[in-house]
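Removed: one protein chain of the complex. Kept in place: all other protein chains.
Letters A and B mark the chains as written, and numbering starts fresh at 1 in each.
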Amino acid sequence: MSDLTVPLARWHLPTPGRIGLAIVAVWLVVAVLSPWLAPYAAGNVTAADVFAPMSRAFPLGTDYLGRDMLSRVLLGARITVGVSLAATALACFTGVTLALAAAVHGGWVDAVLSRVLDALISVPSLMFSLVIVASLGSSLGVLILTAAVIYTPGAYRTARALAVNINALDFVTVARARGEGTWFIMREEILPNMVLPVLTDFGLRFVYVVLLLSGLSFLGLGVQPPNADWGSLVRENLEGLFDGAPAVIVPAIAIATLTIGVNLLIDNLPTRRNGHAR
Amino acid sequence: MRADAAPMVSVKGLRVTVRGDGGNTVIVDGASFDIARGEVVALIGESGSGKTTIALSLLGYARPGCTIAAGSIHVGGTDVRALSASALASFRGRNVSYIAQSAAASFNPSQRVMAQVIESARVHGILSRADAEAKAMALLRALALPDPERVGQRFPHQVSGGQLQRLMAAMALITDPELVIMDEPTTALDVTTQIEVLRAFKSVVQQQHTTALYVSHDLAVVAQIADRIVVLRDGVIQEVGPTRCILGAPTHAYTQSLLAAADPAARATPVVVPDVADPPVLRVEGLIAGYGGINADGLPYLPVVRDLAFAIRAGAVLGVIGESGCGKSTLARVIAGLLPAARGTIALDGEVLPADAARRTREQLRRVQIVFQSADVALNPAHRVGRILARPLQFYHGLSGAAVSRRVRELLDMVRLPAALADRFPHELSGGQKQRVNLARALAADPRLILCDEVTSALDTVVGAAILELLAELRRELRLAYMFISHDLSTVRAICDEVMVLYAGQMVEYGNRNALLAAPRHPYTDLLIASVPELRPGWLDGLAPMRLAEAAGGVAAFSEAPCAFAPRCAMRLDAVCATEPPPIQTLAKGAAIRCHRTAQDLLVAQTDRDLTPHDRSHVEA
Partner (left out) sequence: MNATVLRLIITRLGLAALTLWIVSVLVFGATALLPGDVAEAVLGQAATPEAVAGLRAALHLDQPGWLRYLIWLGGLLHGDPGRSLVNHLPVAQLIGNRLPNSLLLAALTAAVSVPVALAIGITAAVRRGSLYDRVVNLLTVSLVSVPEFLVATLAVVIFAVNLHWLPALSSVSDISSPEALFRSFAMPVLSLSCVIVAQMARMSRAALIGTLDSSYVEMARLKGVRPARLVLRHALPNALGPIVNAVALSLSFLLGGVIIIETIFNYPGLAKLMVDAVATRDMPLVQACAMIFCAAYLLLTLLADIAAILSNPRLRHR
């Protein structure tokens, strides 16, 4: 376990990781600045030409109402990235907190939490979100909460496994023998050693959330008009599929670039190196 | 061995590099040595010296990331580096075979043992299956494996460590290779198991005149089996010579330091005779502890130690020695309160401590500190050294600000580390430095008693010897008491004043350090002392057969029997030892033993067996 933390001073991100970081950075910037970046304003029906191919005026073509696809995608980034980030942050925060409590307390706390969260994992994600949406509707708040509830168990499992492993190490035993309290041990001894793997897990959950959200919107049960995330963009332009219009493919490719970018980034973060046998 | 015969193995200018973050690092540089036909050559070095790398290169193999960059390797006339991949596969296992350090990891867990033992003979097309199995059986008998007919049908996890090691030897010898490489084969075994495995290897090697390379870090073990010794350090060969020369009159400074470190008892500190009027720092009575919770009788479901009673005075060192399963590490945790005892009292400076650390006061916890074996995991990798040392100062003494930094510098100085180390992270330190920081952290609390749990076992012998010296100095300067837990007898003899010997959770002998070596001893203590290899060739051959039979018994885990050692004991009285708990006898030599036999019987049996002049010279008056 001697490579729990990597000497960060000497480490640099390999090329695939840099590509991933660049992609993620671009989308984050777009998400924040999209109203100023989009060439056309939000609801602007500009041309009578629906499902137009790519051109100078409309770099990514037009949608089913004649609106500029590029603007639609840029504005959609706000919803997709924003909602997904919120849901992932909520899921990871809850998961990690519960995991620390379970790992350090052990006993019945651990047993109950693990049993309930295991049951939650046993529900297929898209299906469960359908069930919740059927009951509570599709407001942004409900979507964020739903995604958070669905992906908390995964974050919990990862964090708990980490915390339990670290808890077993001698330096935690030393702290316990000293008489340190539970909170101190969690905060000072265990948590700092979990940062990198938890960040990696955050990236993984983010990808799942993005896919879940866009899947829901694609089915018409996610983000509702007037808001539009990339999944709903694909849905509303579906008729253009048989005309070969770019309007359908472009938002889907946007999703793909975001998720692939995050995957590239987290795959290349420093982790426990699988060293050769000694 | 004809003097003009060409050497069986000839290595010249071997260079091995490993690919790292910053390019290629050289891990073996310019190694050259020969092995004559029928000779056993030992390759001695500490961890990281490159000995396994050299051994593997004789098979034309380099671990992932490593490359054999330069040099020539000839085995039995074959130029190993010139072989193609296919020729190499034919070469391995047939011309040269390898016995690895960990037998448990080297066997395929889902295949029966016999199939794996005969695999190389089948794969190289040397023997039919029936012939191979017959030959394997003969080898197993030659290696003194119990129950050879049936052991082949077992799976690896159903076979014990010592037996697996011998099965691996059979696996290596089945093709009658020209060269056998043994890579630390007994390092992972208990010392009493080690001698029978060593004996088995030696007899087979001698019978078949096998040429062998024996890789190890343990000079005493190697002295028993090798004709010549090659000393290796950081990938560079330091010295080569016949065994007796190297052991008796080493020329190179590094070899000399290795020899000195191998026998710490030679430079042992004088025994501190405690002032009887001093109240003991720690007194333990009637201790029973284990895992799995407490049953209706108030006893643990999985007991580990029982009926322990001992005392440690201020400034004295109690050694606790035993093999795997004796409960010594558990004892440290019980004293620290990490594992609450089921029964018994632990009194610190006369004050009875609650069994559970959670119920002890901060002041009580401060006075007993624990130092663990593996410094790698005993220091939080996310904290700098300064912060690690500062915490106990803040927690126990309420220091802050400049007082803390000053005290941290003092602590680092106490353990002979430069003050600049306070800004480093643990992974930037060497093993010895980390262990010193561990010690400094314990000292930061200003304790009365430090529990040292195998603190030198994970370190190289030279580094470990330095830590022992540091411990001895600190004891003198600060009047600290230690409970020193170890499986290594010579380490215990170097630093401890009193010694308690544990077997299967029970105390079998307890007394003054010098008394330990004097007869009469408890039969287990006797076996333990006799099993430790001495730094002279011929020690192994001189062991009495009865000794080997005892050693073959296998180390026991906790047992509820009145005397756990009785099944193995050569001195047992069948009528009494199996049914009645042996009494504790206080002997004139200054020790107490738990045995039915009278002191007179034991004395007679033990003195005429094997006290050599070597032992006598170490027993002080």
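Here, a residue touches a chain if its C-beta (ideal position, glycine included) is under 8 Å from a C-beta of that chain, and two chains touch if they have at least 3 such contacts.
No experiment lies behind these values; they were computed from the predicted model shown.
**Q** List the neighbours, among the chains on screen, of the chain that has been left out.
**A** It touches the following shown chains in the full complex: A, B.
**Q** From the list A:L130, A:V164, A:L199 or A:L269, pick the residue that touches the absent chain.
**A** A:L130
**Q** Of the listed residues A:V174, A:L191, A:V207 or A:A228, which contacts the missing chain in the full complex?
**A** A:V207
**Q** Just name the one of B:S47, B:S106 or B:S160 that touches the chain not displayed here.
**A** That would be B:S106, which touches the missing chain.
**Q** If the missing chain were put back, which residues of subunit B would it touch?
**A** So the residues of subunit B touching the missing chain come out as 56, 59, 61, 86, 89-94, 97-98, 100, 102, 105-111, 119-120, 123-124, 155, 157-158, 171.
**Q** Suppose we count only contacts with the excluded chain; which residues of subunit A make the list?
**A** 115-116, 118-120, 122-128, 130-136, 207, 211, 214-215, 218-221, 231, 234, 241-242, 244, 248-249, 252-253, 255-256, 259-260, 262-264, 267, 274, 276-277
We adopt the following convention: only the chains that are shown with their structure count from here on.
**Q** Where on subunit A is subunit B touching in the complex?
**A** 1-5, 7, 10, 169-171, 173-174, 176-180, 189, 192-193, 276-277
**Q** Quick one: which bits of subunit B touch subunit A in the complex? Just the residue numbers, please.
**A** Touch residues, subunit B against subunit A: 21, 63-66, 336-338, 357, 360, 362, 365, 369-370, 372, 374, 376-383, 391-392, 395-396, 425, 427-428, 441, 445.
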